[in-house]
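What you see is the complex with one protein chain gone and the rest in place.
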Amino acid sequence: MSHTVVSLKTYIATFVSLMVLLIITVVVAYVDLGELNLAAAMAIAVLKAVLIILFFMHIRYGRKLTWVFAGAGFFWLAIMLIFVMCDYATRH
Amino acid sequence: MSHEPENYLTEHSVRSWLLTTDHKRIGILYLLSIVVYFAIAAAAAAMMRLQLLQPNNDLVLPETYNKLFTLHGVLMVWFFLIPSIPAVLGNFVIPMMIGARDVAFPKLNLLSWYLFNIGGSCALYAVICGGVDTGWTFYTPYSTTYANGHVVTMIMGVFIAGFASILTGLNFIITIHKMRAPGMTWFRLPLFIWSLYSTSIILVLATPVLAITLLAIAVERLWGVGIFDPNLGGDPVLFQHMFWFYSHPAVYIMILPGMGVVSELITCFSRKRIFGYHFVAFSSLAIAIVGFLVWGHHMFVSSQSVYAGMVFSILSFIVAVPSAIKVFNWTATLYKGSISYDTPMLYAFGFIGLFTIGGLTGLFLAAIAVDVHLHDTYFVVAHFHYIMVGGMVLSFMGGLHYWWPKISGRLYPEMMGRVAAAVTFIGFNLTFFPQFLLGYLGQPRRYHAYPPEFQVFHVLSTAGASILGVGYLMPLIYFLWSLKWGKRASDNPWQATGLEWQTTSPPLRENFEEIPIVTKEPYDYRPEDDPEHEPQAQPQHA
Amino acid sequence: MNFQLFPPQAATTAQESDWLFWSLTATSFLICVLIFVPLGWFAIKYRRGRKVNRDLRDFPSWKLEVVWTTIPLILMMGLFAWSAEVFFRMESPPPGAIEINVVGKQWMWKLQHAEGAREINELHIPRGEAVKLTMTSQDVIHDFFIPAFRMKQDVVPGRYTSEWFIPTKTGRYHIFCAQYCGTSHAAMIGWVYVMEPQDYQRWLSQGSPEPMAAQGEALFHSLGCSGCHGVSSKIHAPPLEGIYGHLVPLETKEFVVADDQYIRDCILQTKPALVAGYQKLMPSFKGHISEGEIMELIAYVKSIANTTPPEGFTK
Partner (left out) sequence: MPEPDAAHAHQFESFEQQRDADTTGMWTFLATEVLFFGGLIVCYTFGRFSFPAAFEAASHHLYVGYGGPNTAILLCSSFTMALAVRSAQLGRRKALVGFLIATVLFGIGFLVVKGFEYHTDYVERLVPKWHFHWDGPDAGHAELFFWLYFVLTGLHAVHVTIGVVLLSVVACLGWKGKITAENHMTAEISGLYWHFVDIVWVFLFPLLYLIGHR
């Protein structure tokens, strides 16, 4: 693991972006985009999670291996979601 | 024992065992625990087989029969087979094989053993209080609304034991990544390590889903709200998805370690380098990963969508390819070897034969149209016993015999070992082969009574089980016997190459006097001039 | 003690399934031979202490790997394609099949023919005609399994599942419940009687029962459905004539097909959304109606699928 000390600026920028994204996601929720509402909300959530993982959790400064470990959980969750929902979507 | 050099067994106090963080001692603790659970589950099997001697036997009540197979399934799967090779043999040999002093998190390792037994006690408590009759699969809405007995207690037992699994898996992954001795590159790892690494991936990524699913069942049963009961607006098939998302990968938890052991045994006893090292290594990973994509083959007739069924069917065929690769490579390894028939090797041969049959019948079940007929019949029962008993249990026995000199410092009686292996093999086939025919005839599973025309096969099966039981009892007896009267083992009785054989038998407390430096690939055996072999490492100051 | 080695083969599905089964058996046998013969041969030839050539140079290892990876893969894709094809047919009932409704409950099977005849743990069907079972469960999951037809399907509460077959041989065959369902799971068994068509007709007309749709119509009145859905109703409720099998607009601007499941969901009020343009007035009949009665109501709604609402209805 690297011991890079991340600069204060980076942390502050990350934090501010997170807060802005939070506001955006709430605002967007009140606008009717049809099916896109869910997509937008999830896209923003993913973006927020990525910011936290990259900067607060120092993945950006870590090794490839840590990337793999961090990604694995989400990847397997995606497998489960996709296959289960494929079943429901193709019934009848 | 004062005349012996100090080793991991030297200290004798109970405290020194219960508070140990030594991976070898934890392996032994696990061994003791799983033997107890196995004995209980096997006794349940014996009762079931006796009940099935006659079409309408009244040896046990229907409720009791249902509780017996639930007990049998739950204990065998979660409290015997899943921890068998990983937590016993894996714990014992992984650190030694890769040249480490211990696993990465010894305290978590001990915690895992405690959690395991707390879980086991919960499960047994549920049984003592009156039992559970859901089957090991806990299908809803039966388990949530209609079942009798202490379902929640049983579920909590499995839930807790799940965390023991997770801790074991986590420990192995980190140990294998971070604790390898200098020179021990990935492609110098023994194949046993590769297989346990793959197993650990499954343990870590699948078990949490089981945990949350069981938790949801418990909530639903206790408070009558939930997502799995159609009466409450939910869907029972969703439960099956989530259960099998864990439980199919879990069946690979119950075979990959066995494949790892067999890879060790085949090379050692044919004194040959493994054929196709990379293929065998990566096929383990492939099984672990693709194995996550096939769970729906347990649900072909559950009313899941036709298309989902087809996708799961084709993936189930594909997942057989890496298994095929392994079988072929083992066979090729024997070519031009120098093969001896010591007990572990007999078990390895047994494994290859029975696993192949079990796996091929798995393909019958994966063929979606045929599964419509065979689903939930004794064909399935025979399929999984061929793999789990014929495959995994035999390889566990093989591994235990192989490493016994290292574990105990004593030799087991070789002749008895060979006889027991033969008895097990014969008893096994007599027990479970007739079940394929039964299943094809249409005998459903989980039936305490059946039409009279099926009786012949049931009688054969019960006869086989009593022989099989003897096959299990013999090693139990002679292993215990050898502890006191067995010949002392040398450090490397099999002339094997692995690092675990380069320390004393039994090993030192921290395994090695000095961490070895690995200089070559594993399995550098020389069949031309056996028993010559090149150990994998040189001592640091040689 | 009578003894059987193979199950009777009494339906078209059984023949197709068996072809596949025995081909799989033959393939497996071949594979076993291909593996076990070399295994045994090596084991004997190269046993320790025997003087043989053990020189291993120039062994074409990677070629072998490719061969034994691809050949099984091709073989398996073939088997998959075959089985998928058979399965697809097993899942698509032909139009015009004889319709029989099945309700599973702990621990018995209740069946009703469209013509009205009811049976328990027995199923009478004619030889040579397609039969379609529509099944549901009143409690836990069961499974309607007829080994002689190589056919089974889970029977799931809250949902309709179906299976179909064309029996080819008269006789008496087992019905088993193949999904564990509690204490007397093993007693949830019965018999299928495959009869010659004329015998079947005779059997059907015994006791001259009313057809299911007629029984459903009677229920439609006695349960008060007609009070709202009838012409003279003062309540604003949609007419049910002609809806079965057609698209229904929902308030969420989506459309659903009014199939068995949909009508069931209406009666129990578990459907996702109201019909467009109507209020939530319809009570849930959950707990006041049995699975069998729901099936009769459905049969009724189905029987008026090709009629139009009488004058006076505005839809």
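Letters A, B and C mark the chains in the order given here, with residues in each chain numbered from 1 onward.
The rule is simple: contacts are C-beta pairs under 8 Å (C-beta built on N, C-alpha and C of every residue); 3 or more make two chains touch, one makes a residue touch a chain.
Owing to the predicted nature of the structure, the values given are computational and were not obtained by experimental measurement.
Asks: In the intact complex, which of the presented chains make contact with the chain not displayed?
Replies: Result for the missing chain's touching partners among shown chains: A, B, C.
Asks: Could you tell me which of B:L9, B:L75 or B:M179 touches the chain that is not displayed?
Replies: Candidates B:L9, B:L75 or B:M179; residue touching the omitted chain: B:M179.
Asks: Which of B:L205, B:A281 or B:A320 sits in contact with the chain that's absent?
Replies: B:L205
Asks: What chain B residues would touch the chain not displayed?
Replies: That gives, for chain B, the contact residues 100-106, 166, 170, 173-174, 177-179, 204-209, 211-213, 216, 219, 223-227, 232-235, 238, 241-242, 510, 513, 515.
Asks: Mind pulling the chain C residues that touch the left-out chain?
Replies: Touching the missing chain: residues 252, 269-274, 280.
Asks: Could you pull out which residues of chain A are in touch with the chain that's been left out?
Replies: Looking at chain A, the ones touching the missing chain are residues 1, 3, 5-6, 8, 11, 14-15, 18-19, 22, 25-26, 29-34, 37-38, 41-42, 44-45, 48-49, 52-53, 55-58, 62, 65-66, 69-70, 72-74, 76-77, 80-81, 84-85, 88-89.
In the analysis below, only the chains that are shown with their structure count from here on.
Asks: Averaging over Cα atoms per chain, report the distance between chain B and chain C in Å.
Replies: Centre separation, chain B to chain C: 36 Å.
Asks: Distance-wise, how many Å sit between the C-alpha centres of chain A and chain C, to the nearest whole number?
Replies: It comes to 42 Å between the two C-alpha centres.
Asks: Residues of chain B that touch two or more other chains: which are they?
Replies: Answer for chain B, listing residues that touch two or more other chains: 237, 306.
Asks: Write out the stretch or stretches of chain C touching chain B in their complex.
Replies: It is residues 1-7, 16-17, 20-21, 24-25, 28, 31-32, 35-36, 38-39, 42-43, 46-49, 52-56, 61, 64-65, 68-69, 72-73, 76-77, 79-80, 82-84, 86-88, 90-91, 106, 139-141, 143, 145, 147-148, 150-154, 156-159, 161, 174, 176-187, 270 of chain C that touch chain B.
Asks: Touching chain A in the complex: which residues of chain B?
Replies: By the definition above, chain B touches chain A via 177, 205, 209, 237-238, 241-242, 245, 292-293, 295-296, 304-308, 311.
Asks: Provide the residue numbers of chain B that touch chain C in the complex, in ascending order.
Replies: Residues in contact with chain C: 62-63, 66, 133, 135, 139, 141-142, 145-148, 230-231, 233, 235-237, 270-271, 275-276, 279, 301-303, 306, 309-310, 313-314, 317-318, 320-321, 324-325, 327-329, 331-332, 334-341, 349, 352-353, 356-357, 360-361, 363-364, 366-370, 372-373, 375-377, 437, 440-442, 444-456, 527-528, 530.
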